[in-house]
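Below: one structure, written as C-alpha cells.
All protein chains of the complex are present and in place, except for one that has been dropped.
Per-chain residue numbering starts at 1, and chain names A and B are given in the order in which the chains are listed.
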Amino acid sequence: MTVTDVPAPAAAPPSGAGHASPGRLAARRFFRHRLALAGLIMLGLFALAAIVLPWILGTDPNQVIPTAIRQPPGAGHPLGTDSAGRDVLARLLVGGRISLLVGLSSALVATLIGLMLGAVAGYFGGWVDGVLSRFADVVLAFPSLIVIIVVAAFVGPSLPTLILSIGLFGWPTPFRIVRGLTLSLREQDALVAVAGLGAGPLRILRRHVVPVVVAPLTVVATLAVAQAILLEATVSFLGLGVPPPTASWGNMLNDAQSLTILETMPWLWLPPGIAIALTILAVNFIGDGLRDAADPRRGR
Amino acid sequence: MIMRRHTRALLAGLAVLALALAGCSGPSGGDAGGSRDATVQLYQAPRGFNPLLASIGPDHLMEQLHWDSLVSAAGDSTYGARLAERSEVSADGKTWTFHLVQGAKWSDGTPFTAKDVVFTYNLYANPKSGSGYVGKFANVNGAKAFKDGTATSVAGFQAPDDNTFVIQLDQPNVAFLDELVQPIMFILPEHVVGKFPVDGLTNNPFWRNPTVGLGPYVFSRWVTADQVEFKANPNYRKKLGLDRVFAQYLTTDAAMAQLQTGKLDYAQVAAPDAKRVEGLKGVKLQRAEGPGIFALHTAVDSGKLANPLVRQAIMYAIDRDALVKQVLNGEGKVVDTLVHGPSWAVPSGLTHYGYDPAKAKALLAQAGWNPATEVRIELTPGQRDRDTAATIIAAQLKEAGINAKVQNYQAAELSQALGKRDFDLLISAYGQFTIDPASMNARLSCAAVGGTNITAYCNKDLDALLNQGIATKDQAQRQQIYAQAQKIVNEQMPILVMYVPNTIAATSDRLKGFQLNPSVVDAFWNAADWSVS
Partner (left out) sequence: MIAFLVRRLLVSAVVLVGISVLLFVLLQLMPGDPAEMMIDPMSFSGDRDAAVALRRHELGLDASLPVQYFHWVAELLRGNLGFSFSSGQPVTQVMAERLGPTVSLMGTALLISLLAGIPMGIVAALRRNSAVDYGTTVVSLLAISVPSFFGALLGIYVFGLKLGWVPTSGMNSIGGGGFLDSLHHLVLPACILGFALAGPYVRYARAGMLEVLGQDFLTTARSKGLTRRRVIGRHALHNALIPLVTVVAIQIPTLFAGAVVVEQIFAWPGMGRMALDAVLARDYPILLGFVMAVAVLVLLCNLLADVAYALIDPRIRL
C-alpha cells in the first residue's frame, strides 16, 4: 500500500485515433481498456453483493453464537465464524458496504473541497493562490495516515470522523487540477470577460469552471475512492477506525494479528484481505482507464 | 557513464544502510546457547524501577529481579519469606514484628538493615513521594500526624535493632501482611534514595537507571527501549545460577516465535495459544489457577446498576461457562465471589449464577428495568480474549433485554472515566484473592471508597464483618465471619465476577528452577533459584 497521495501518471494507453467525435473516441478508448472494464465489472459485482446479498442471506452480522466460535467454513456458515461466533460472510458483506460508503463519501468531500479551493485559488490568483498552493503542498506531502490516526485519537474513532478526516486530507490533488485549469481559463481572459458582464463567482464556477474540470476531476475522484478505502482499512486495522461491533474489512483483519489465527484459521483473515485488495484494484483499474479516456493527449 | 554514476550512488547508499543496520543489530556477544544467560519476556513495554508508583505489570516483574521486599506470594498461594524470615502479630492484632534476614547486603556492598525498611515505608506513607500506597497505612500509628505535617516520620514504623522492623497499628489487623505482599512494597536503599529530595522524586532519573539493588539480578543497562540487561548481584545472599538475565518486551506472538527458536526462556502464554505452545519442541508449559479475577465493575454511586437485582440479572444473562470453554479454551474457572481461596474462606451454599436468560429477564422485570437504558461495557482493547468476551457479553445482555454496547477506551480515557465515576460495566482482570479473604477489603470496604474500591460499593453489614475479620485472630471465628461476608458479596454482586483465568507460562527446557507463581505479575518471584543447563 503506502499511502501515496501523488497521483501516478497514466498507464499504457492503447493508441488508435479514428475520425470520431472526442466523446466517442474517449468512450472507445475507455472500453478498449480491458482492465478498466474488468474493474468496472468486478466493482459492480462487489457492490451488488454488498448491497443485496445480506438481505437474501438474512444472517445478522452481529449475532454472537458463543457456542460456535471460530468454526471453519461449512454448512450454515459458508465462510465460517469469527472469534465471537459471528458469521464471517455476513460481516464481510456488511464490511463491503462500509468500505464503499467511506470510499465514496470521503472522495466526495475531498473533491468538493478541492473544487472550491482550487477555483478560488485560480480565480483570484496572487497571494490567495500562493497561500493555498503552499498549504496544499504541505498537506499533500504530509503522510495522511499519520494525521488520521492522530485525529482519530483526538476525537475518538467513529465512522463520520473517519470519512471527514480522510476527506479533509485528500483535497490537494483535486485542488491542483482545478486551480491549474481555472488559472488557464483566466489567462484566456474568458473569465475576465464573463466577470465583466456581471457574473458572480459562483455562477462563473458553475458555468465555466465545472464543465472544464469535470473530466480530469472524475479521474482524481476515482483514485481518491481507492485511496479512501485503503486508508479506512488501514486505520481500522490499527484499531482506530470503524469501532466494533460494526464490521469493516480493516477491523476484521485486526483480529488476525495473531500467529495462531494466521496459521490455523485462514477463513478469518483471507476473505477480508482479498476483498480489500480486489476492491481497491478494481477502482484503480477504473481510474486508470478513465484517465486515458479523459486525456486524449496521452494517446500519443 | 551516467549509469555508472547511478550505480556508484546506489552502492554508496547500500554501504550506508549496511552500517546503519550493523549499528542497530542489538546486543552483540550474547549468544543464548551455551552461556549462563537467560532471556525472559515482559508482556508490555517496561518503564522503570520506581516501586513507589502504582505501576504496571512489566515494572513489577523487573522490580522482582532488582529489588526485594519483606514478603511475597509463594507459588502455592501462601506467604513466602523474603527479607523478613519470620513475621508475627501480637495477641491484640496491633503490633507486627518482622525478623529480617541476617547479613544481607545491597549490591554496592552496603549492609541492608531495618533502617532501610523504616526509611522506605516512610516514603510509601508520604504522598509527596508520588507513592501510590499511602492509603494502605492510614491505620498505622502516627500516619495521620505525618500526613498533616506535625511529625517528620511515621511513629508506627520502628527499627528496634538492625534486624527487626516493627509496625504499630491503631486498630488491630491480623491480615496486614496481605497489604505488603510482592510485587509491591519493595525496599529502597536509604544511603542512595535518602539523598534525593522527596519533592519531584518520581522524576528522578535514578528510577530509570538504578545504581544499587537488593534482588538477585540487578539492573545493568537498557539494551534497547524494549530490552533490559540484569547482572547477577555479587552481594546476593545466595549463590546464583545465572550471570545475566535479559528481560525483553515481546508481544505474545513474537514471544511464541522466539520460544520456538529457543532464544527465549520464559514467556507468558495467552489461553488461546496454549495448545499451540504445548506442541512446541524444547518448551515446557505450566499452568495454575490464577489468583485474580476477570470481572465487570460498575460505578454503584452513579445509580445505573445500583439495584442488586439488576446485577444478579446480568450474572444470569451471561453464559460464563461458554466464555471459559470457548474464549479461554477451557483455561479458567467460573467463580461466584471475589475471594476464591484459600478453601476455608469459601463457604458452601453460595448461589451459582448459571446461564439462565429467562431468570435474568424475570429479575429485570422485577427490578423495573428500562430496556432503553444504555449500558456500556468499557474496556481497553488489545487483548484478544478480553475483546471477544466483551463482544459476547454485550450480545448476551442484549438478548436478556439490556441495551448493552461495547465501548473501547484507551487507558487514559478509562482512568478518566473512573475518576469521573462514569462507567457501567468496566472490564478489568486483576488481583490476588487467594491468600487471605481480607484481600477483599481493598475492593469492597467503605474506607477504600475513593481509592481501590472503584465501584464505591459501601454496605454497613459487610463493612462490619470485614472489620471484624481483620480484628479476629481465632481461625474458626474468622472462618465464620468470612462465610457471612462471602454470602453478602455473592448475593449483592458489587463486583460482577466472571471467571478466574489460568496463569500459563512457557519455559525453555534449558531454564531450570523456574517455579510458576499463579500471579502473572509475580512470575520472577524465585529468580534466585533459576539456572540454565
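Everything that follows uses one rule, which is that contacts are C-beta pairs under 8 Å (C-beta built on N, C-alpha and C of every residue); 3 or more make two chains touch, one makes a residue touch a chain.
Since this is a predicted model, take the numbers as computed values, not measurements.
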Where A:I65, A:L132, A:L185 or A:A226 are the choices, the one touching the absent chain is A:A226
Among B:D37, B:D385 or B:D522, which residue is in contact with the omitted chain in the full complex?
B:D37
From the list B:Q102, B:T261 or B:S343, pick the residue that touches the absent chain.
B:T261
Since one chain isn't shown, list which residues of chain B touch it in the complete complex.
1-3, 6, 10, 13-14, 16-18, 20-32, 37, 39, 45, 47-48, 53-56, 127-128, 130-136, 184, 200, 202-203, 205, 207-208, 224-227, 246, 248, 250-251, 253-254, 257-258, 261, 263-264, 409-416, 418-419, 428, 430, 442, 448, 450-452, 454
Interface residues of chain A toward the undisplayed chain are 1-6, 8-12, 14-15, 35, 134, 137-138, 141-146, 149-150, 153-156, 226, 230, 233-234, 237-238, 240, 253, 256-257, 259, 262-263, 266, 269, 273, 276-277, 280-281, 284-285, 288, 300
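The criterion applied here is as follows: only the chains that are shown with their structure count from here on.
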Using mean CA coordinates as chain centres, what's the chain A-chain B distance in Å?
46
For the complex, which residues does chain A have touching chain B?
62-64, 66-67, 69, 83-85, 153, 157, 239, 243-245, 255, 257-260, 263-264
Chain A-facing residues of chain B, complex
252-253, 256-257, 272-273, 276, 319, 322-323, 326-327, 381-382, 384, 387-388, 391-392, 394-396, 405-406, 408, 410
